[in-house]
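Have a look at the structure below before the remarks.
Just one protein chain is left out here, and the rest sit where they should.
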Amino acid sequence: MIKRRDFLKTVGISGSAALLDACTGENSETLVPYLVPPEDIVPGVPAYYTTSCRECPAGCGMLAKTREGRVIKVEGNPRHPIGRGKLCIRGQASVQSLYNPDRFQGPQRRNEQGGLEPIEWDQAKELLVSRLNPLLSEGASQKVAWLGRLMTGSMESLVRQWLGALGSDRLLFYETFQYEALRRASEIAFGRLELPQYHLEEAQFLLSFGADFLETWRSNVEFTSAFQQMRSSRPSNAPDNFVYLGNRLSLTGSNADWWIPLRPGTEVQLALSIAHSILDQGLAVETAASQEWVRPLLAPYSPQSTQESTGVEVSTVRELARRLCEKPPSLALGGGISATGEQAVPLELAVLLLNALAGNIGKTVRFGTPSVLDRLASYQEILDLAQEMNEDKIQVLFLHHGDPVFTLPTSSGFAQALDNVPFVVSFSSLPDETTAHADLILPDHHFLESWGDYSPRSGVSTIQQPAMQPVFDTKATADVLLSTAQEMEELAARFTDSTYAERLRSHWDATIRKTLDEEIPWEEFWPDVLTRGGHFQEQPLLEVDLHNISEHLQVTEETLVGPEEGKSLLLYPSPYFFDGRNVNNPWLHEIPDPTTQLVWDSWVEVHPETARELALAEGDVVELTSPYGSLTAPVHLYDGLHQDVIAMPLGRAKSADLRYASKEGVNPMQLISPEPAADSGSVLWRSVRVGITKTGARHPLVSLQSEGAERPEDALVAIQPVEAPDAAQRIRPSELEAPEAHSQEHGPVDYYPPHEHPDHQWSMVIDLDACTGCNACAAACYAENNVPVVGRELCGHGREMSWLRIERHQKPLIRETDVVFTDRISLPVLCQHCHNAPCEPVCPVFATYHNPEGLNAQVYARCVGTRYCSNNCPYKVRRFNWHTFTVPEPLQLQLNPDVTTRTAGVMEKCTFCVQRIQEGKNRARCEDREVGDGDVTPACAQTCPTDAIVFGDLNDPVSRVSQLAGHPRNYHILEQLNTRPAVTYLKKLVPEKPFTEE
Amino acid sequence: MSKSLLLVVPTVLILVLAAGCLWIFPQEEAYSPDQPIAFDHKVHVTDFGIQCLYCHSYADRSPFAGVPSVERCMGCHLIVAAQTEGVKTLNGYWQRGEPIPWIKVNVLPRFVHFNHEAHVRAEVDCAQCHGKVENMSKLSRVSSLTMGWCLECHRQEEASVDCLTCHY
Partner (left out) sequence: MSLQESTQATQRGNFQKVNRDVLRALQPGPLYFALLGVCLIVIAFGVWAWSHQVLEGLAVTGLRHPVMWGAYITTFVFWVGIAHSGTLISAILFLFRARWRAAISRAAEAMTVFAVMTAGLFPIIHLGRPWLFYWLLPYPNERTLWVNFRSPLIWDVFAVGTYFTVSAMFFYVGLVPDLAVLRDNSTGWKRRIFSVASLGWLGTGREWKHFSSAYLFLAALATPLVVSVHSVVSWDFAVAIVPGWHSTIFAPYFVAGAIFSGLAMVLTLLIPARAILNLKDYITLHHLENVAKLIIVSSLIVSYAYLTELFFAWYSENPFAQTVFLSRAVGDFAPLFWLMVLCNCLAPLLFFFRKLRRNTGVLFAISLLINVGMWTERFVIISGSLAREYARTSWDIYSPSWVEWSILLASFAWFAFWFLLFIRHLPAIPIAEVKESMHRAAHDPSSLHTEQQT
């Protein structure tokens, strides 16, 4: 037996131990004050900086949200004409490029062994100077060249001046995806060597020849919101006003109402036969039709004659022609990457002709606003540079971002040419295929760390300001140039500005402020620019007239090199990775690809029919062989392809040493032809036929959506479309009620009294007709809520943590006719914050409960991890922490301090961004006012380019969400369960009639 | 009735009671660590009448009260009491350009989001949580800062007692 005294002692100890465990637990946490407090930083209060997104050339306006001097999130800049407050998934993920653990941590030099070794900046500059001085002394000309990403304004002027000082004007702007063919076509047709500006928002009908404007084509965010405006104004009884013609059903394609799968290489003929049919039916506008060259040009392309080769019915062509012209203006978009082959220029010409005949010029197709993309060096010019490099004409080559070795056709020999240059300087910040050939690496700041300016098109000058101190020991390229110049006595005199920031200001003063009509003092001008995010002014519309294009429009049979039995290879820009510049951003790998729902990995898409012929199954590794090279990749079966085509995404993996995306020899550019297009000098994206051979190896691809979703009788999406009378019955008061059907049968449905929501009732409306499935919201959610990335393996085990998933509901595409009904519904699924939440009553410890503002609360600190809530959640939106997930340094700097990071064993889920709700309420309280509509916006709704997600307070009758909750198209998913979600969905409008009447 | 029961019954009772008490009345031992500089709140507040917000300047506009920057300390101490031990150490930090690693006295766990601004605006007096700092030569913790302690006040003042007010 134990003595009472010992007994009490033990209790005391265990008791106090338990107490420590229960309350905070004393730990000597230190409290480190600023040495000198930076003005405009208040700890705990976010500071926002306007800047410009540089993830792609589109240049959307951006707001960087900083806390305690570090960027934690980026959002669109509402006052910026490009993006208008929205960002795409790549923009949202750009913070991960900033904090990327694999970035160059400082300057590096290639040593004798051929490896890279870190050096000091002074050494680096000495080295650079030592290589440049000889060139100056011998007064060499054109010995230095600069190949890099697009620059404008002060940066461009600086680089030009700098190169000039070194006796060279070889400044080439490089982008993987160019629009040379379109520029040439515009020149031929309208005498303007520039990209036309498209105005989708004004179009009544849209026809795209493989232009993926919702993903990667030119300026996707801008186009997406314009697209939404166009769609929202369409009649609900005839909602099909977007037809996609192409070999592959891209994300853009699956947002079309109809898809016409084209045999590769027949785009031009189809375009011309549509034009022919327009004239035929006398639908053309007089100005264009009256031109005498038009009819003879189109004569040979009657729908009957093209039907054979294109495989498109006469009736379909006539219908397309009719729709293009019946309700002007319409719009035809030409040649995306997928359609860029030998026939690129003729295709663009034909499409411009279509627009001319339909009378769209000056309305939806406008000239006079040159885009920055007009200044890109064509592939031909790059080849010329490579030629000079091989001929030892180039002594020093500067590479400024971009990864030409990876993104140029491998067999173009650019890599070898690089090795032939005595001294290659790279300013890239991330290791890639190109830096592997560099002799000196002077890592540039990330755009969130540095000053700069960027003008994506004339009239839009964006300022780019440093939102934080550099993460690593990097230097802004501009400052490197200035300081090296100042160290070379010949140049020192010509470069007086001490810093680039200074030069930037003087440049803006000279080129913008002084050119303004009314005089504005600098003290007003500059702060305004910084707060607005730049300087924007409308460009005048330029009148153009149609030239005779006949002699440029010879249509020839497209020649593809490669095995006869092979399939035409279609390379497409990855919607998330563009050309692979952000390949090491883990969020982008973890968020399912919008068309395939696959995560991580790279793959080759094969049509199920083709797969049957070749006895291929999902996940089989195949070898693709073209005359120029070969690679192996796992097969993904995709029915959104023309049968003669196999497709591969670009830039999902690189061979460089990157922890999230390192894979040898998966670059599809190995396969395509190095020859430039004869007419436009651009890359022949569609140039080869590839042979497919089964290797016998298997590499299962990880999909986050079980194929169950493909079934027609799907639980989550309501049956489409909504007929008007039915719709009338469906309208509900904004107070979330039980489904009528249920209440009619059973009378009052609930045993427990309804929840009271005295102050607010937060609610969300998601318009499935507007959602394009771009997944920008998902990335925003990852960024805002510290959602961990679990990696490929755990994804395969169903342990992904995403709070918001976009489900792809698409029945197998049936090809009865030449026109395919895409029938895709992109369904964003997040916690529905049910009024009768099944998860709440089953939690034994009240870790989840219904809070007074209508939120389904999840208290991490209270959760013991019985996981009952997840079992009982019909929407399967709850995520369990299987591990304590961590992020590698310095990615943890991005974590949002307002959101608790969760540890192993607790459940988590969408909170409607409760931290933003608290902040909004707090702000209102401190300003002594009521919380108004728009004070609180969750991350997903904030970034949605189509405003498909609307959030607000149902208690406020005038809030947008209250208005929309009673919309005729409303429904709740799994409504029959009487969970009464706070998330209301609006059904997608789909055509009820077939495409062609006859 | 056997001996064993005589043992078992009271044992169990005591166990339950002891545990119960520990949960209901958490110990509120004053936590008072030694700081890198023996800073004396009494001198600064009582003797020199410096307002809390002069040093903890963010308390009314941020979730964090903030500790004064070394610069702010030096603002006065370049001249004032420059020869005392504490100020010499302070000066040392200033010269070396190091921040002072103060040790946190009022610690909240990571999963609690406390907002000073909201409480200051609700006219909660600093002393209500931090105690009579003006009489503390050496700062010590006076409140348990446990959830029950927070709730007490929130109930009294009819402030929100919804979990999501602090836990998210």
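Going in written order, the chains are labelled A and B, and every chain counts its residues from 1.
The rule we apply is simple: a residue touches a chain if its C-beta (ideal position, glycine included) is under 8 Å from a C-beta of that chain, and two chains touch if they have at least 3 such contacts.
Remember, it's a predicted structure, so these values are computed and weren't measured experimentally.
**Student:** Using the whole complex, pick out the displayed chains that touch the missing one.
**Tutor:** Missing chain, whole complex, touching shown chains: A, B.
**Student:** Looking at B:V45, B:M147 or B:L164, which residue reaches the missing chain?
**Tutor:** Considering all chains, including the one not shown, the answer is B:M147.
**Student:** Which residue among A:N237, A:Q387 or A:T884 touches the omitted chain?
**Tutor:** A:T884
**Student:** Check each of A:L166, A:A181 or A:C843 against the chain that is not shown and name the one that touches it.
**Tutor:** Per the contact definition at the top, the residue touching the missing chain is A:C843.
**Student:** Please identify which residue in A:P874, A:P890, A:G932 or A:P968 touches the non-displayed chain.
**Tutor:** A:P874
**Student:** Could you list which residues of chain A touch the chain missing from the display?
**Tutor:** Interface with the chain not displayed, on the chain A side: 21-22, 705-706, 708-709, 711, 713-716, 794, 797-800, 805, 807, 829, 838, 841-846, 862-868, 870-872, 874-876, 879-884, 904-907, 974, 977.
**Student:** Counting contacts across the full complex, list the positions on chain B that touch the omitted chain.
**Tutor:** Those residues of chain B that touch the unshown chain are 2-4, 19-20, 23-26, 146-149, 151.
Here, only the chains that are shown with their structure count from here on.
**Student:** Within the complex, which stretch of chain A touches chain B?
**Tutor:** Going through chain A, the ones touching chain B are 1, 7-8, 11-12, 15-16, 18-19, 22-37, 42-45, 849, 851-853, 855, 857, 859-862, 898-901, 911, 914-915, 918, 922, 925-926.
**Student:** Could you please specify the touching residues of chain B with respect to chain A in the complex?
**Tutor:** 7, 11, 14-15, 18-19, 22-23, 26-27, 31, 33, 58, 61-64, 66-72, 94, 97-104, 107-113, 115, 117-118, 121, 144-147, 162-165, 167-168
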